[in-house]
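Quick one: the structure is below, questions incoming.
With one protein chain withheld, the remaining protein chains of the complex are depicted in position.
And then chain A:
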Amino acid sequence: MYEGAVQDLIDELGRLPGIGPKSAQRVAFHILEADGEDMKRLADAITTVKEKVKFCAICFNVSEENTCRICQDSRRDPSLLCVVEESKDVMAIERTRSFRGKYHVLGGSINPIAGIGPDQLHIRELLSRLSDDTITEVIVATDPNLEGEATATYLYRMLGSIGIKLTRLASGLPVGGDLEYADDVTLGRAFEGRTVMS
């Protein structure tokens, strides 16, 4: 145990995701040894992000204003809505530059054992957004893992009857990999989602 401020810093760093006691100690000592101005910038950045950044009132993406830049952008196609789990998924899709619609961030995925059900996600707000006729297609882009698939199944159950086109991102073999190393679930998905070449 260290004394006072150093131990406080280690304890606080240790509460961050993915940082155990050893890593917390290493980061704390890096902060102690680093340039004071650099660490002041880090502290300011943390303070600023907590003061300024909030969630968009429409899509729940992170934003410094009441509505995010994507929701404000009139050049985007309002008829397409991509449903993702987290804000970082919006960034991943934006990097592809192939989607020009809008987003809805659920804030996670359905995980019953962790106590996360539909009521803990922004699904009710999604249904509200679909109540007018502007949106014609909802693209479900939840993670291709079990919780993501379960969330997609639940969304299909909720949205399947309201007449909006509901699509799911394709999944299959990663580009650059060898077929022999593919696991059977992924390979099975690739077969189900095969496309016509001619």
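Please note the rule applied: contacts are C-beta pairs under 8 Å (C-beta built on N, C-alpha and C of every residue); 3 or more make two chains touch, one makes a residue touch a chain; residues count from 1.
In the analysis below, contacts and distances are computed from a predicted model.
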Protein name, per the UniProt record, of whichever chain is missing from view ("DNA repair protein RecO", "3-isopropylmalate dehydratase", "Replication restart protein PriA" or "Aspartyl/glutamyl-tRNA(Asn/Gln) amidotransferase subunit C"): "DNA repair protein RecO"
Options A:67, A:145 or A:167, residue touching the unrepresented chain: A:145
Positions on chain A where the hidden chain makes contact: 17-18, 110, 112-119, 145-146, 149-150, 153-154, 157, 174, 177, 181, 183-186, 188
